Structure formats: C-alpha cells, structure tokens
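Encoded as structure tokens, here's the structure I'll be asking about.
The complex appears here minus one protein chain, its other protein chains still in place.
Our next item is chain A:
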Amino acid sequence: MIRVDFTKLRLLVVDDNAHMRRIVRTLLHGYGAREVYEAEDGAAGLDLFTSLLPDIVITDWAMPILDGIELTEMIRRPESAANPYVPIVMLTAHSERSQVIKARDAGVTEFLCKPISAKALHQRILNCVLNPRPFVKTKDYFGPDRRRAPGGAYEGPDRRQNGDDNLIAHKSDRMREIANS
C-alpha cells in the first residue's frame, strides 16, 4: 500500500488559538512530520508562507487581521512568486453549507470541520499529496477544480461551459469516494 512519508513534508499551521495549534502540531508529529511551523493569524501565516514555502498549509477560518479565507485568496494568485498551487486545508468550526461553498470558492483544497480527528486530518493530507485535483483559472477564479465528479455539483454563475470533462473524468471515481468518506 501507499503511505505518505511525513518526514518529507514541510507544514504550516495557521490558527489564532494556541491550544488548537498545539493539538494540530501533536497530530502532525504523530504522523511523523518533523517540519511543522505555526502562525497565530493570517498575516503572520502569509509572511511565513512566502518565506518558508511550505508544502501544505492548514488554516483556521476565523482569525484576527487576516482570516483564513483572505489568506487563501492571497495565496491563490496565479502570478504569485510563492507557490499558488499549495494545498490548503481549512480546519474550522464553521460547518454550514454556505460556508463550505465560500471556502471552496476562495480556493481551499480540503475542508475539515472541528472537532478534529486524527483520521480525518490524515485523510485530508493524503488527498492533497496523492490525489491532487487539477487547477482551474477563469476570469475570476483560480484554485483547485471545484467539480469533484463529472457534471459536478458546482452550479454557480461562473460554471465553465464545456470541453474538459474527459480531462478530469479519470479522477472522478476516486474523488467521489473521498467526498463520501
């Protein structure tokens, strides 16, 4: 079977609550990670992101100065000198559908509701490493493909017209499994 070697990953945890940062750090070290960096708000997170170029960002939503959505939007700038494709896991106590959609539309890669579990966080990181989605750039969106299945759920005003369903179809069965897990 395939495993992810966490010793090869550099992770950035952005959360304004010190207890939650410690919990996430503990889980990441438990998976085997050695390089775990922390920031206590979105602005500090953005600063560390540009200087450390982490492989994966795990961010809270509600934070002072710059929240997790704004941080995601700052990172997802196609011409950014840093890595605009970095996987972003949003770890939040927000759980309403409208909020999940807002996070998705900001360019979040994976969404994880608190309370956190070791299994769920591990699964989200595995998705980021082993099954990344293609990125889509439209006139006003840049981020992971929001369709997780052919003819997928995204029905917003910016739904792209046609032409690439086959391109992403090979990922769809796997993504459906993940979405339902």
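As a working rule, a residue touches a chain if its C-beta (ideal position, glycine included) is under 8 Å from a C-beta of that chain, and two chains touch if they have at least 3 such contacts; residues count from 1.
Quick note on the criterion: contacts and distances are computed from a predicted model.
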| item | value |
| --- | --- |
| Chain left out of the displayed complex - its UniProt protein name, from "Alkyl hydroperoxide reductase subunit C/ Thiol specific antioxidant", "Hpt domain-containing protein", "[Citrate [pro-3S]-lyase] ligase" or "Glycine dehydrogenase" | "Hpt domain-containing protein" |
| Chain A, residues in touch with the chain not shown (by the definition above) | 1-6, 8-10, 17, 19-20, 22-23, 26-32, 52-56, 62, 64, 82-87, 92-93, 114-116, 118-119, 121-122, 128-130, 132, 134-139, 145, 160-161, 163-164, 167-168 |
